[in-house]
Structure formats: structure tokens, C-alpha cells
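Other chains of the complex are left out, but the ones given are in their true place.
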Amino acid sequence: MTDQPITSPVQPRAADEPGQPTPSPELDELYRGFEKELLVPLWTEIGDLMPAHPRSKAMPYLWRWSDLLPLARRAGDLVPVGRGGERRAIALANPSLGGRPFVSPTLWAAIQYLMPGEDAPEHRHTQHAFRFVVEGEGVWTVVGRDPVAMRRGDFLPQAGWNWHAHHNATDEPMAWIDGLDIPFQYATESQFFEFGREEISDAEQITPARSRSERLWGHPGLRPVGVEHDDPGTPLLAYRWKHTDRALADQLELEAEGHAGTVEPGHAAVRFTHPGTGVDVLPTIRAEMHRIRSGAQTAPRREVGSSVYQVFDGSGTVTVGSETWSVTRGDLFVVPSWQPFSARSEAGHSDSDSGALDLFRFSDSPVFEALHAHRVHVEGQH
Amino acid sequence: MTDQPITSPVQPRAADEPGQPTPSPELDELYRGFEKELLVPLWTEIGDLMPAHPRSKAMPYLWRWSDLLPLARRAGDLVPVGRGGERRAIALANPSLGGRPFVSPTLWAAIQYLMPGEDAPEHRHTQHAFRFVVEGEGVWTVVGRDPVAMRRGDFLPQAGWNWHAHHNATDEPMAWIDGLDIPFQYATESQFFEFGREEISDAEQITPARSRSERLWGHPGLRPVGVEHDDPGTPLLAYRWKHTDRALADQLELEAEGHAGTVEPGHAAVRFTHPGTGVDVLPTIRAEMHRIRSGAQTAPRREVGSSVYQVFDGSGTVTVGSETWSVTRGDLFVVPSWQPFSARSEAGHSDSDSGALDLFRFSDSPVFEALHAHRVHVEGQH
Amino acid sequence: MTDQPITSPVQPRAADEPGQPTPSPELDELYRGFEKELLVPLWTEIGDLMPAHPRSKAMPYLWRWSDLLPLARRAGDLVPVGRGGERRAIALANPSLGGRPFVSPTLWAAIQYLMPGEDAPEHRHTQHAFRFVVEGEGVWTVVGRDPVAMRRGDFLPQAGWNWHAHHNATDEPMAWIDGLDIPFQYATESQFFEFGREEISDAEQITPARSRSERLWGHPGLRPVGVEHDDPGTPLLAYRWKHTDRALADQLELEAEGHAGTVEPGHAAVRFTHPGTGVDVLPTIRAEMHRIRSGAQTAPRREVGSSVYQVFDGSGTVTVGSETWSVTRGDLFVVPSWQPFSARSEAGHSDSDSGALDLFRFSDSPVFEALHAHRVHVEGQH
């Protein structure tokens, strides 16, 4: 916050723009009066403020996993993990958002890195968060004293205001990505944060294969009768790859058998949801896994709000607005609001048996759906 | 949007801050690597991004009606109303928000002015809007071809994506305030806008005392059976002062008789709601009228999100954070997120018979309630 | 509850009915086995249990106000009002429902009568209730210690589990109708009941023109900010005739001006709703007022569930299934589930200025809507 009020120099538009006043000394004087009283006219600003459709301040951009991972490793050598810094997390900064660590105006995406034996201290915050693991294993996230193993392909959500810490129980470092709604809460000024215990107890240093959350909530269509769950965030703390993989495979098989199930030909997708309500896994963040069959291509799609994708497996070509990139495992890219996005799987270049392109996606869609402001346009549909 | 990626110079923190790495040439090199790859570490930014509680970029600020109105009148002389500029609206610009026309990070407040016989052209936009009339009458807002009269004390909401125009059918100019969620939709990049007809028809130039919306939806607890209404925004386009005034008077009388009804002693309040659902009148904006009995004072209250107040009647003293102002009819002020607010009515200085202070308020609370992020703290309560 | 199990004699169907077994001694023996073990086969009962569409056990029936009122008056002479009997209420008993006091399988309708100076004692029950006043005034219903005046045309709902009593503060007797969901709660076995205080206090013997509930909740679109209301039943305890009448008149005027608003030509209707949520005024009962313009006729309409109508004003002809009756003020009739209903207003025979037919209606529709079982068919519509 500044101590001194900033005056607002009114930027006159050209007089031949529609609806603009004729320049004159009197108009100049009026504009000076506006500045003095901290006022700005709508008629000079309306084009930027109220466009015909969203024109994002963010730009499409791609970060290569092969560039990120070495920097994260180097940070592992040089930067401690402890109270104050809280996490060895390095955020993607959209180049047209003024150098802030925001991948889009509403979303945060970072690579986090934890060295063997390290603990990231316990804290909680209103920002909603998740981890997604593109490679490696060995770290447990302890959420509300429930240790949750992290392994390749796992999606691990954590609704706001839950205590959480990480510990690396192995002798290998591990990297993963964090997604949060930090920019959204920053823009709307709704953040709270608290430090937790300095040490997590020995009892929580156990490293069970399944978290308690999965044992209670990880059975399809089955709700534990004896457990209250009033929190809007999901009580299921891990969505395991084996389930996600099978669900995607099932959809493509159903399609091959002539049945409904996929989003469009060759394009399977599942959404991670709160098992007690069926809604998005976090109040402000949607998370999905998409599988594009070898050789298939998705229809260009525009959506209100922004998305971040990480290539989980396979390789292919993605197009965001006017940008097209070849992508492979671990690469991350951002789709700004209302920019068209499509992806194509490239047979033969994939590491996987199937040749499919697996894309992890997260977005801010639940914000717009909750406020009745969501819109989608898919090319070729009405 | 910029054409060139902006590099993000990482700002190291002092090495003696908790959790910060030791300065070294290697660390410098790491930070240069971050900048090159468009990355920003969390550990240098966490204090600003994830504060213990909201610390608004906005500051408390007061605009005097006696300063605003002459400037609006002068704009009436110099600035046309027509397609392109769309409206003769002059926005309050919070002095610590970088000169943008935002009264808070999420809210827009403006004075609008229409000369005798003028028409403001028809358009629609996803931004949710309302009008509130602190003085005068004579303008009709035509919403979806339904002309709605505007008079002192009336609150006139207009949910996003409704066609609307204004026309001044009298030979007097008229001023009022507009409230919108322009900054919120700007930050989240969800805006759509369309021009409407160039001229509103003669049939809509009629100036009925009651709009069709009021005839259908303005009866307490009575819903028209033959009318569908699936829109999330309110179908009632005018909340008339006589009803608001009576509801506030009733609450204070109930309190005087020993019954519940007020918010706290001497403080009555009503919220404008969608008559078909009972929820806030607009999906992103809450609007209320508060009446503080002569001599009464409200308890300091903090709330996630920001509010704007306009003094409708009476006079008194208001405190926002560390600022205290004497206020009178028409004055506008902003309460940033989590800043404590209280008000005191000043007997004897009021224009009204009762000596009460009437405050119109609007806020972004529905956003936070929809996303389960709302928090309120009232001094003296738990 | 009976002490002795009742055996269930299986009723064989004719062998030539589709799907029926061939009669034989073995089949007889099987059926005796079913009876012994308290079993009943589906194949003999399916026609009654699972019809192609609802075939109500209730029949269309009409009760004349001119027959009811004298009996109620006579009960006023002979039957005390007090603890045990609780209310001087006389229920309509649908003639095909076995002599039980049920106007339909789910609804209760009764005429209640209170003599000058009498008090009906306080109690509460889970059954949802309302009063509707076709003539007279002078009784106050005290709901949760809030005295609510009853006058011609007023609708007074009372959600389950609210304490309530009646007192007649005048020197005239008064009659009105009660509607409850007694048969529904009887069939589903969900009733609770408690006696209240033996005497209502002097402080509640006041007879204010407006109840506290109306002063808090009776302003269109305005919600009191300081009052919590978590109860599913409405906090507004009186819906006054002047509002209902005006809303109906407004709809017919809008129609005359060429605008939407009525249900169908010449047919205006309003639904009584919870002002805090917009849903039906009681969780199991819908209540509406319909006005049919002189000479107009409604389209035959079938609906899942049953309705009861009382003529509030005017006269006309109503058709329920194969029955057609001429009706006038105070007459009550029942429309069983899925029976077609239509009404016609008769110009010139009405007491009212307008010649319109005003019909008060209540039904069990909210039960079916809550359970996704509601269906409506209007002749001439899809």
C-alpha cells in the first residue's frame, strides 16, 4: 500500500473515436479536475475494461520440464527448506503479467523439490492447493496428520485451511508440481495463513501405502456412514494413477465398441471430484486428466478462465491461440482466458505403449460456474 | 498484452530473514537462471502473496458528493453520450490502485449524469450492475424493453447480459451512482459486451410509474405462477424507497418494543434480494441499506472483501481502519478487505426528521460466500 | 397396531389374463404357502400397484360452504375448545377414502370455528399447516408468541414444529379453513406432537394490525440482515389480501397491455413463497391464488398429486375428471391425482365488481418436486 495517493492521469482518446468529446481547453480542465478528485471517466477506458470478449493480459507460454528440473535440483543444493520460506517451490511467471509469479491471472503453478530426509514445515492457508506427480516417488504429504504417499500419476488435492507438511522419507530427491489459486486470492484479497507445529511427530513419520483418507473415501460410490464431512473441500487426499489410467482406458475401449463415453472421438477425460458431493475437487480449481488416442486431434475450444496443462505421458503438438508447440513429458503450458486450445497426439514419438498423449489439466472454471459466468465455445458446435 | 516476454528480476530477501538462502555467487546464478526461464521462487515472495490476513492494496478513501456533482455537471456540458463512450460515467479511482478506475480491487463505483432529453444507447455486458439514486428523478432505465423509473432512494439492479439503456424524459439533468463488478471481471477475464439497438423505440419512451418487473415480482412473498425465471439475476428491477424506508423503520420500532430485528442496538439493515430465490440481488454484488439511530454506534466489523458506502441521509462519523471522517448526504467511501469499519450517527446534524444516519452499502461478499471463502469478525463477538 | 398377524389371502387372477399361471392344485398349494409365510406375489397385484398412470383412490368431490358453515356454528354451541380435543376443526372426508378425515390421500382440509372470547390452546406438531380466511375477521393466531390477525383473503402459513394458539378477541364468532399434510405424515409415519402452555400470556393477548413477522419479512425483495432464519418453513406468517389482490390485478392488466405475466389467457395466479428462499411456503404444501377473468376458461390440466380448491370470490363452473359443478363463494372441492381440472368464470353471476372467479388452491406438489417425481400435463401442450 502506498502512503501517498497516486493521481490518475486521464488518457484522452482521439476525438474521432466514437463517443469521445471534442478536445478543448475546457475538456482539459475537466480532466484535471477528475485527476484532482481521484476520478476516471468510463468513456476513455471502456475499450480495455469492457471488451467484446475476454482479452487476457496473460499470453500463451510453454515451460520445458528439461529446463525446470535442473534449476529445481540446483535450488535443492543452495536453498534451505524451513520456516519463513516454507517451501522450495519455484513458480511459473507468465511473461506478460509484469514479472509476478502468476502463470495466469488466477492460477499459480510451481515445481517443488525436496531433498532426501528433508521436512517442509507445517502450515495452513486459505489458498486451495494440489500436488501432481509427473515422475518419482518417496515424499509423503501429511495433511491433518494423515500421511499421503506421492507417486507418479497421483493427484493430491488439499482444500484450503488444512494443516499440511511434506517429508521425504527416502534417500532420493523428489520433484512435483504444485497448483494453487494464489493469484485469485491475491486479486480478491481473501487470504489467511497460519504457521503450524515446528516438527511433525514421529507417529506421522510413518509411510503407509494408503492414506487414511483413501481407506475412508476411496471406494467407488461408497460413503462412510460414521464420518461427518461438512468441509467444502474433498476428504479424499489422493487420486491414484491406477484408477485414473483405468478410467481413461475404459472410455477409449467403450468408444471402440461403439458406445458413448469420450469427450469427442479419440479424446477421453476424467475430472477429479469430491466423492461426497460430486463437485470439483477444490472450490476454485478444476483438475482433469485427458488422454488423446494416438493420431487423434481435439477440436479447438475456448473457455472463460485460464488453464494450465502438464504433459504426463506421450508426446504431441498443442496449439494455444496463435502458438503451436511440440510437447513431451513434463512440459507445462498455459491457456489464457478465451484463447482457443487444441491438442494432437503423435503416434510413434511416445514413450508409452499406446502412443496416447496424456495431459493433466487444471483451471479456474469452478469460480465462473459458481458465479454463473462460465462460457465455453467449441469449434464446430453451437 | 505485451509482444515481448518480460523478464522477472528475482528480488532476494535479506539473508537473516527466516527461511532465506545464504547469498553467494551460486545463488545469484540460480536467480539469473530463474529469470531466464521465467520463474519466480516462492521463498522471496511469500510474505506478500500469503499474508496472515488480507492486506488490501486499496486504501480507505472518501469522495465528497459536493466535489463529484459539479464535475459531473461540467461533463454534462462537455462530453456527449453516445455509442463508443456509451455512458457519461465518472469512476472513483482508489488512490493506491495505480490510477485505474477501481474503487477497490473488485468493485466499480461511478457517478453517472444524463442531460434533459438525452438517451444513453442500448448495450449489454456480463458485468453485473446497479443504479442507486441519492437525489433527483426523471430518468428511466429501459431493461429488456421494460422502462424503470428512477427516484431518490430507489435501488435498481441489473444482472449481467440484460440489454439496457437510459433516457431522461424530463427537462432537468439527473445524477446517480452506478455500481458494477468491472474490476472483478477484469481481474478474472470473464467479460463479454455487445452493442444493442441504436434507438430505443417510441413504445419504450413511455414513462410508467411502475415497471412491468415490479408488477410481476414486487409483491411480498408472492411469485407469479405463469412466468419462468431461470436467470440467476433478479427479475425485480426496482426496489423502491418507500418499502426500504418502512422496513428499516419497522426494525427500529420492533427493537424499541423489545423484540429482535436489528443487527445490533440502534442499527437496522435490509439486504436487497432476488425475490424468486432469496439470495443476493446480483451474483457478485451484495447491496444493503443500513439505518443507524441517532446517537447509536456500530461495532467495528472486519469482513473478507471490500465495500463501498454512500450516505443516503443524515450525517455522522465513520471510521475505516485508521481513518475517521465526518460524512453527509451523498458522500462515498470505500472499506478495503479486512479493514475494520464502524459508523456513528450524529444527532442534531441531520437533515432528516429522525436524526438517523442512512447508509447505502454494496460489496463483493457473494463471491466469497459462493466459494466458501467468506469470513467476518465483529469486535466483541467470537 | 394389531396384536395378531393377519394372513393375506392371495387373490388369483383369471388364467387367461396375460402372465398368469395355470390354475392347478399345486398352484393353490403354493398360494397357501405364501399366505402362511406372509407373502404376496407381484403377478396378481401388479395392475393395482403399478398402473400406467396414477388412478387415485380418492374421488372428485364438492363440499358446499352453505352446508359446512351451519354445522360449524352448531359445533360452536355444543363442542368445547380445550386441551385434548385441541381445536374445533371439522374435516372434509373424501367419500372413497374409507371414512377417514382425509380430503385426499395426502391432504387435510377442515373448517375451524372459534366463539367470541375463546382460546384454542397452544401446541406444536410436525404437520405443516395454514389458515385461509374466506370471510370474517377477529381471530389472532399466536405463532411463537407473535399474534397474527386473520382477515378475509389472508393466507396464514405455519411450518411444522412452531408453537401456536388461537384467540378470538372480538364478540363475533369466526370460521376459516385449515389445510395440513396430516394424511401424508400419517401414511409415512413421521408425526410428532407436543402440548404447549395452558394459557397464553396477557402480553400475547394484544391484537396488533401487523404481526412482527410481517414487519420483518413482509417487504418485497428485502431481507432483514440481523435475523437468522434457518428453518425450512416460512418466517412470514401472513400473506395479506391487499397484496395478493393487487398482484393478480397487475397480471391481468399486463396481459391486457400485451405483455407476459398470466398463466394462460385470462388466468392470473400467484404462489405463496418463503420470502427468504423463494420456494414453496411449506415443505409439503403448495398454496396459490388464481383469478380467472370473467368469461375465461382454463385449459384442462393433470398433475401428479392432489389439490384442494376453495372459491374465494365470484362464481363459475369447475370440472374435475367427469364431474362438473357450479360453484360460488366458500365452496370447496378436491382434484385427485392425475384427474384433469379446468375452471370457467361466469360473468354476471359474480358478487365482485370484476366478475372474475378467484380460486384459492393448495396441493402436495412440493413433495413430488423434492423427490423428482412431479409431472404435469396440460391439454394442448406437449
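In order of appearance the chains are A, B and C, and numbering begins at 1 in each one.
Keep in mind that, in the parts below, contacts are C-beta pairs under 8 Å (C-beta built on N, C-alpha and C of every residue); 3 or more make two chains touch, one makes a residue touch a chain.
Nothing here was measured: the structure is a model prediction, and the numbers come from that model.
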Assembly size in copies, with 3 chains present: 4
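Everything that follows uses one rule, which is that only the chains that are shown with their structure count from here on.
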Most widely separated chain from chain C, with each centre as the mean of CA atoms: A
Centre-of-Cα separation between chain C and chain A, whole angstrom: 53
Centre distance in Å when chain A and chain B are each reduced to the mean of their C-alpha atoms: 30
Centre-to-centre distance between chain C and chain B (centres being mean Cα positions), rounded to whole Å: 44
Residues of chain C whose C-beta touches two or more other chains: none
Contact set on chain A toward chain B in their complex: 1-2, 4-9, 17-21, 24, 26-27, 30, 33-34, 37-43, 45-46, 49-59, 61, 63, 67-68, 71, 74-75, 77-96, 98-101, 105-106, 110, 125-127, 160, 182, 184-194, 232, 283-284, 304-306, 336-338, 364, 366-368, 370-373, 375
Chain C partner contacts - residues on chain B that touch it in the complex: 212, 215-227, 234, 236, 239, 243-244, 246-247, 250-251, 253-254, 259-264, 267-278, 281, 288, 290
